[in-house]
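Of the protein chains in this complex, all but one are displayed in their positions.
A, B and C label the chains in the order they appear, each numbered from 1.
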Amino acid sequence: MSVTMSEWAYKLRNFWREFKRQKIGLLGLALLIILVVLAVAAPLIVNPDYEKNWNLAEYWKDNPIDAPPCWVQIFSSKKYAPQRVYVWMSNDTRKQSPNIKVVLVKKGRGYAIYNVSMHYNYLWDVPPNNIKLELYVRHKTNSTKYPVFDLYLTRPDGAVLKLANRQSMTTNITSSLSSMNLGRDIRSILLEFASHYVNTTGVQPSTIKPLQVIFSKAGKGMLAGKTPPLKGEYTFTFKIIFTEPSDKVVEARMVIMGSCYGLLGTDALGRDLFAGIIFGIKWALIIGVLTSVISVFTGVFYGIASGYAGGWTDEALMRLDQVVYSMPVLPLLILMAAIWRPSIWLIILFLAAFGWPGIAIVTRSMALQLKEELYVEAAKAMGASGWRIVFRYIVPQTMPYAFASIALSVPGAILAEAGLSYLGLGDPLAVTWGKILHDASMANAVLNNLWWWVLPPGLMIALVGLTFVFLGNALDRVLNPRLQR
Amino acid sequence: MASISVEEEKFKLAAEMAADVILRVDNLKVWFPLRRSLTEVLKRMPPRYVRAVDGISFDIRRGETFCLVGESGCGKTTTGKAILRLVDIHSGRTFYRAKPETVEELAKTVPSAVHSDIVEVTAIPDKRLKPIRREMQMIYQDPFGSLNPRFKIKTILEEPLLIHKIGSTRDEREELIVKALESVRLVPPEDFMNRYPHQLSGGQRQRVAIARALILNPQLIVADEPVSMLDVSIRAEILDLMIELQKRQNLTYIFITHDLAVARYICDRIAVMYLGKIVELASGTELIEKPYHPYTKALIAAIPEPDPSNRLRMRVVPIKGEVPSAVNIPPGCRFHPRCVAFDEHKEALKDMCPVHEPPLVEVDKNHYAACWLYETFKKS
Amino acid sequence: MADELLRVENLKTYFYTLRGVVKAVDNVSFTLRKGEVMGLAGESGCGKSTTAYSLINLVPPPGRIVGGHVYLDGMDLAQMSEHELRRKVRWKRISMVFQGAMNALTPVYTVGYQIAEPMIYHAGMDKQKAMERVEELLSLVGLDPGIAKRYPHELSGGQKQRVVIAMALALNPDLVIADEPTTALDVVVQAQILNLLKELQRKLKMSIILITHDLSIIAELADKVAVMYAGKIVEWGPADVIFTEPKHPYTQALLRAIPRLRGPIDKLIWIPGTPPDLVAPPPGCRFYPRCTKVMDICRREEPPMIEIGKEHYVSCWLYAKR
Partner (left out) sequence: MGLARFASVQIINALIVLLVVLFIVTALFTNLADQEKKAAIEEAVAQMKPPASLKTKAEIQKWKEEQKQILYEREGLTKPYWQRVFGYMVDALELNFGEANHMASFKTQSKKVSRIILEALPNTIILFTTATLIVIAIGIYLGMKAARAAGKLLDRTISFLAMLSASLPMWWVGMLMLLLFSYKLNWFPSNAIDVYVAIRHASNILVELKDWIYYMTLPLITVVLVSFGGFAYVTRNIVLGVMNEDFVMAARAKGLPERKVIYGHVLRTASPPIVTMSALSIIGSLGGAIITETVFGWPGMGRVYWVAIQENETAVILGETFVTVFLFVATIALLNFIYGLLDPRVKVG
């Protein structure tokens, strides 16, 4: 036993000495290590809940939509408003953001007046993607006397806008400033506000970008976003009148949906694309490695069986091989996926089912050649059994080829799965890069110039592919020296 | 009753074997079927064969070196491999006088193939050949190809021991390996054990191959052109080593070569093969000095020698045409289309050579040839 | 000398490998007369094939000629530009018969076209005329002219070897380099090919450099013999002298290692040890570690080439006057 152990150690050392010379191989190895670390550490890097909830639009509602990554500011003179969430909860003093103040103004018989003021210090050039104001109250269950509120916005320049008036609420009010209707359209309020500075006759409210107007200096061109940003503290104030004195504010939130988001921005649902990219690593590695390991080993053993058996067995096995080999993979996969909508594991099996014939043809010819090698005949002459010859003389000789092939067929598997996912035929539960690109295509990301949605997944596919191609080429050169030059 | 006579008949050949004969080959044929195309199968055309070995018989005495000589494709290597059961035999039988322990072992597994100390090798099924494999070994022409490039020398030599479960511990086996390396003059053995074949020279590799063949203590060695890929001086060294080992271990060699000069140097008897048949068989010196068969004559005439006066004359090689394929062997004497003697005596032989296959007959004391020239003229 | 065809002076061809510089041909000198056959003998790896390729300046990379001269009628081929070599020398003056005819023919062209190619390119013959000459050449080497239309894989080994010889004769060269022209052929075919070469050489009065490891084959053809060992010529002289009275211990041992077909069966002599690694050859005489007559000086200094008889040179301290 220890004979073989030391031999293995020797071979490994030799292999490493040769491999070290292959620069691209080392690069591939380094990339692979980084990828594996990222895949394993994914739950530490991004919130693991993201993956579970990837397809739940509700889960992502606090995030800006189609926001570019924040590092774009480096290339721009403008500062982007970042994502911020301020929370105030009545029952937990630790979760009471200083930016939100809830003040009981007055309490009398049959009423109570609260002021909820939310302060936002705006220091940026590009206004937030959206602002969401949320207010949750506890209401006496059997009462029909619902509370009402007014909403004011106080701008740094002193202007006060009444965004909502005598709005009644059941238990909570959630409003996004860009789209939600707070009783009356906020756009018309802004139009009225602007009318103090510019001529607004004929301006359609729907053309106004509310956040642009809110965060710009008042003046000429303010409706078109041509005035400079107005920096300073903005305050949103809810003035709430409870007609049931026992009612009270339990939670208030101000969500500043950034005009940029995280490392890779967000998509049309507000999903964190960086998280998507990170989750995708795991799937790419699983799909690529599992598919190629299964198909290569199937191919290797199929090929050896065929070549070593010879005769009619060989003939029959090779016919079958030829048939599978001549099948176009993707169209058939499309058909199968369209019929079954398979899980990612089934897709891997499908891919592997088409991936082995090429490997089998090569291994068969290797087996045929090895079978005729003199040292194999010598082993036979020594009395070695068929199994011994296969497993000690033939299989080990095909392993270098197998290892290189595994590495080299990874990209193909990843590309095939990505293609299926892109067509919308992937596993809907796995966050793969192909799926992200599918979503991008469905949301016309290219048309809308959302490059951060389109570029990174493709680059990652290419990167993982390259990693394995690098490794595979280096392995091939080291292990199959006929290619050495 | 009938079965007994069959049994007797079966071992008649074995019983006749002289005491010093270690191997008897009787009418051995190795035919490789050609792949038939679909149309051939459909038209029910009979399968065609490459008749690599086409009915040869000879006895080999213990301790002798028996040479098979001929051009490439004459079936000499196939004969060697057929004796070792490395290729499938079409028909014919081989009998081998095995060591007592082997006979004992085979008597248990394949009793029908054993007759006193003689084993009918051709009657043993593939899976039961292992005991016989221990006694017959092969040395190959190509020292580069016959050693597994991924094994160390130690592992290469350990393989036969592991296969035959000789030496229960690693140390025991290592001792045997050291001895084997020493016996082929690869000293000190420690220097070679941990090397890989590619780290050795051609001559050293061939010595490893010899050590591997000898480590199981065989009786019979089939050496297939063991020196033809080696440089002259290494060739001399390996030949010398083989002679020395033969003396020391009482080995019997079947030595396959295309080079008559080498055959003369090492062999006791030489059999010349042409297209799957033995055409002439005699002792080394006798065959070269007094060849009977026209083919042997041509072969000898064709061999160049380090004599500078040769350049001044044209070499006369009494042969014409090229070797036909072993698929379409000419009828009658398979050599007659190329035979110069046949042309000369066409009138006398025209009913013999193209029609009937000549038998291998004794044309001189212990000198056999298969040629109508002698058979016919002897009769007349 | 008026009838001198080729003079090689201190030719050096080195291979620049990862392992180091392999001095495959190191200071090789010899001359060749018009119509003379020279045999270049030596064991595998001694540099004889590299010498041949160096003569037409076609050493495969990573090898290259690093020194010395190859004069053909006064032109130094070692210094010539690739273009000039191609136009003036290759095939017109020097052609080759390659080792392993199997691989020297391009599988996708008919053999006729391959023989005709140099005629079309060098002599500017039109295709028709070239093919006529091809048929002539094929008959010259004893083949049926109809073979011209066949592809290499349709021919037997002997036929291919003849085709390769016909190809070498296409432009009536002054010198044919035959690199192991009969290796891998059976003895009968070998004898036929050697006869053919002998016949053609007499008829066409060309010079031949015959490279082989087999001294018996050299004896069939060569007027002069050069014996190479480890990148150097150790002995060089007329065939009659070399085969009967070899001087260098290496030549002597080599001849006694060959089993003979006739005469008494002498015990063969072998040379112990292995040839040196040409990356780091031993100092002094390269043969000394294996030489039975080794002296002190052999280990230190390289022996000079000494003329020991008429046109007989040997590089050994045994014969040097000190």
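As a working rule, a residue touches a chain if its C-beta (ideal position, glycine included) is under 8 Å from a C-beta of that chain, and two chains touch if they have at least 3 such contacts.
Everything quoted here is computed from the prediction, not taken from an experiment.
Chemist: Given the contact rule set out at the top, which of the displayed chains would the hidden chain touch in the full complex?
Modeler: A, C
Chemist: Identify the residue among C:46, C:96 or C:134 that touches the chain left out of the display.
Modeler: Only one listed residue reaches the unshown chain, and that is C:96.
Chemist: Among A:241, A:334 or A:479, which residue is in contact with the omitted chain in the full complex?
Modeler: A:334
Chemist: Applying the definition given at the start, please give the residues of chain C touching the unseen chain.
Modeler: 56, 58, 60, 85-87, 89-92, 95-96, 98-100, 103-109, 117-118, 121-122, 151, 153-154, 167
Chemist: Need a quick check: the contact residues on chain A for the chain that isn't drawn.
Modeler: 24, 322-323, 326-336, 338-339, 408, 411-412, 414-416, 418-419, 422-425, 437, 440-441, 446-447, 449, 451, 454-455, 457-458, 461-466, 468-470, 473, 483, 485
Note that in this section only the chains that are shown with their structure count from here on.
Chemist: Averaging only over C-alpha atoms, locate the centres of chain A and chain B and give their separation in whole Å.
Modeler: Each chain reduced to its C-alpha mean, chain A and chain B end up 71 Å apart.
Chemist: At what distance in angstrom does the C-alpha mean of chain C lie from that of chain B?
Modeler: Centre-to-centre distance between chain B and chain C: 35 Å.
Chemist: Averaging only over C-alpha atoms, locate the centres of chain A and chain C and give their separation in whole Å.
Modeler: Result: the chain centres lie 69 Å from each other.
Chemist: Would you pull the chain B residues touching chain C in the complex into a rising list?
Modeler: 71-72, 201-204, 231-237, 239-240, 258-262, 264-265, 285, 288-289, 298-311, 314-315, 317, 319, 322-323
Chemist: What part of chain C is in contact with chain B in the complex they form?
Modeler: 37, 43-44, 156, 158, 186-192, 194-195, 198-199, 213-223, 239-240, 242-244, 253-255, 257-262, 265, 267-272, 274
Chemist: Spell out the part of chain A that touches chain B in their complex, as residue ranges.
Modeler: On the chain A side, the touching residues are 2-3, 7, 373-375, 377-384, 388, 393, 396-397.
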